[in-house]
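To start, I am sharing the structure in question, which I have written as structure tokens.
For this depiction, one protein chain was excluded, whereas all remaining protein chains were kept in their positions.
Let's turn to subunit A:
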């Protein structure tokens, strides 16, 4: 219908460019691409300069996925109307769509000459950075594009013309890429850095990155210490805190007399201080009704570091087994307990594995009933705790050491627990996972192990268990992924398509 309207217009005004383009769009959308293209090119050849035609052609070319034609369009328009801020703007955007960075740089400066607005100038600067990133010759990046970009920004800084936060971000980006870390640090810590307000902790994060590059460990330590005091769950800063403490120890660093320790304040430079700091964080957390996990895990991380350096025993931090047991008692009912402890299992001696698992099991409130031979959890928390232990058992290789008969017994038990656990998930929505899903998954993985060891029949049981699991938990992607893999291995492709599309990725 749009085409008809356009034709009506064209009958009256034969050369109305815009109408022709609108007709072309109509043609394009009804599948007549060649006609559309021809009509569009007819108009384009006339190098139109009216806004309507230009915009309409831009829309058309984008729908045809021909962004390079838009550049030609505006190049012609700009030749005819050289002082149009708008056309130069569109030309810049057109170049951006096709990644013509050098032309973007020139278009940006042309715009700036017409109207000296900061954004145009910095579009040009950004185009230089893009050229440096995409340059085939790495040398050119460092010796030509980036220095030129740097000089351009410096000019604005000297003339006190820096306005927007983004301009400071660009400056930082250039200096970082030039590996001028000291200069970048000065920018962030200086007056310009005050503009870095949008992102939380932007200045601190950038300072930290620069301190690391410059190997300024006192500052790294002081800053991470301060940030941990603000949020004792921010794991990345524990890592930095520990890295820096040990660097300082290795350098035998001592604080300068009668001076600030560092630009960022107080520095910890001994193991004793680090131990005290972590213990204090733990004490703080234990007062809260909802303690954060960070400090407890940090203590385990510290033990790992000290062990690696061969000096754990002196500091009486305790046995990892005991600490992990305490962690389990505190956080075992949270699903993340397993993934947290997984990071530190290498601290456990393998001879202690079975004892460790037994210890954990003992504190879980399970009770055997008349109907069940095994002790079952009475609520979701106990179920989650038990799941954690089962996952740890697999991780520590306890099932791996079993023979076929024992493994099959475990599978049977896991499925009993799985089905029992469905009770707790009766009110779960279709989009939620069942609490006991992991029991089913682990049973399946055990069967897969058996299958890979040569037990042919195991794979069929896998399939039935997975389908059973999926019927109760239709959103569980792990069930679907396993099913897809197994079906493919068996050459049964028919169920795969539906499973794959239901993953909706």
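Definition applied: a contact is a pair of C-beta atoms (placed from the backbone, for glycine too) under 8 Å apart; a residue touches a chain by one contact, two chains touch by 3 or more; residues count from 1.
Convention: contacts and distances are computed from a predicted model.
Per the UniProt record, the chain missing from the shown structure is "N-alpha-acetyltransferase 20", taken from the list "AP complex subunit sigma", "Kinesin-like protein", "Myotubularin phosphatase domain-containing protein" or "N-alpha-acetyltransferase 20". When you scan A:3, A:64, A:209 or A:263 for touch with the missing chain, the hit is A:209.
Per the touch definition above, the residue from A:68, A:183 or A:234 contacting the chain not shown is A:234. For the chain left out of this panel, the touching residue among A:375, A:477 or A:499 is A:477. Within the whole complex, the absent chain has one touching residue among A:38, A:197 or A:464, and that is A:197.
The omitted chain makes contact with subunit A at the following residues, 197-200, 202, 205, 209, 234-236, 290, 293, 297, 301, 334-336, 338-340, 342-343, 429, 431-433, 475, 477, 503-505.
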